[in-house]
Structures are given as structure tokens and as C-alpha cells.
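Sending over a structure as C-alpha cells; questions will come in a sec.
Of the protein chains in this complex, all but one are displayed in their positions.
Up next, chain A:
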Amino acid sequence: MVLGGDEPTGSLVRPYAVTRGRTRPQLEIALEALVETTARGRSGQFLGGREQKVIVDLCGGRLQSLAEIAARMEVPLGVARVLVADMAADGLLAVHEPTGFDADGGDGSVGTELLERVLSGLRRL
């Protein structure tokens, strides 16, 4: 039995290997939260591993949601969430949380203004 050489590295084989087995993120991040690479992330000096490089590149252009990051990296959502939360904690990424529209919560006026923007945006499509 030789360990090492033929260890599966495909993220789909052992999804949580890249998070060193952690399934709980440092930060709860919504599916649709937008992620953006910070200047610190772009500098490339503080990156820890292949996955971090991929995410920094992915979110260095246009904004990407957590769901997009998971889909494009072909890793489960939970894995992407742990990776992104770690990188956000290290200042490599900025996470923009969505505006929630829950029936009873949140600031009603903010929600209404945003809904009106969504509506006019859809009409322009």
C-alpha cells in the first residue's frame, strides 16, 4: 500500500478534502451572495493553494455568486462556502450579501426600492 502518488485529487471525488474536512464555514453566505476579489486577493501574494487562485481569478472580473463559484469549480455548494468564507476572513474576497425580501423581516422601504429597480430592469430586457 503506497499512499500519496495516486491520491485522488479531483474535487468531485473527495469534495471536502480541499477544506481539510471542514463542513462549517466561518461565515454564512447566501446562495446568491455576490463575491468580488479584493486588491489584496488580486495581488496574488497571500493565496493558499490552487482553489484560492481559481476563485480569485473567477471573481476578479465580473461579480460571481456563491452558486456560480460552486458550479464553475464543480464543487458542492458547501465546499465553495467554506473556501469563500475563509478567503473573505483573510481579506482576499469581499462578500456582498443579498437584499432579503422575507415577508416579515428587513427594512420595507429598502425592499420596495429594490423591487422597483428589478421591475424596471426586467421591463428593459
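Everything below uses one rule, namely that contacts are C-beta pairs under 8 Å (C-beta built on N, C-alpha and C of every residue); 3 or more make two chains touch, one makes a residue touch a chain; residues count from 1.
Just so it is clear, contacts and distances are computed from a predicted model.
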item: Name of the absent chain as recorded in UniProt (options "Glycosyltransferase 2-like domain-containing protein", "MoxR family ATPase", "ATP-binding protein" or "ABC transporter permease"); value: "ATP-binding protein"
item: Where the missing chain touches chain A, by residue; value: 15, 23, 30-34, 36, 38-39, 63, 65, 67-68, 70-72, 76-78, 94, 96-104, 108, 111-112, 114-119, 121-123, 125
